[in-house]
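The structure is given below, and queries will be raised subsequently.
All protein chains but one are shown in place.
Now for chain A:
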């Protein structure tokens, strides 16, 4: 993945910024609005985030996170029993690292996508975990959170 993405992305970036598009929710005028995609990298990333129900961009891997915030995302998913998710290590690929920030118009890593839609970073995922929204969002994707069963056990 990363080799062809790197070449395509590098070529596109030489033509200047503006190669972004799609994705992201909750846009406000002037915020989260991006120029029309000139194809290439944006399309590849669009396909990437839509390929799996749960997609995360991390520093490091789920087995070996290299950032406390990325680790928090991994741990939250683990708590909910989400095992089948796509994780991309931006430390492996500088073009991906910048490209995904352009794509989502979000300046930091980690980034979480649910059903192809950008949801937020570590803070937002933590908030969703704490207020029950994550259980609901996973349910919409047909993923039953492990915490539902835990909760039922507690209340018996």
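In this text, a residue touches a chain if its C-beta (ideal position, glycine included) is under 8 Å from a C-beta of that chain, and two chains touch if they have at least 3 such contacts; residues count from 1.
Basically, contacts and distances are computed from a predicted model.
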item	value
Chain not present in the shown complex, as UniProt names it (candidates "Coronatine-insensitive protein 1", "Ribosome production factor 1", "BolA-like protein 1" or "Presenilin")	"BolA-like protein 1"
Candidates A:67, A:86 or A:146 - the one touching the absent chain	A:67
Hidden partner chain, touching residue among A:86, A:124 or A:147	A:124
Absent chain, residues of chain A that touch it	24-28, 30-32, 59-60, 64-72, 91, 105-108, 118-124, 127-128
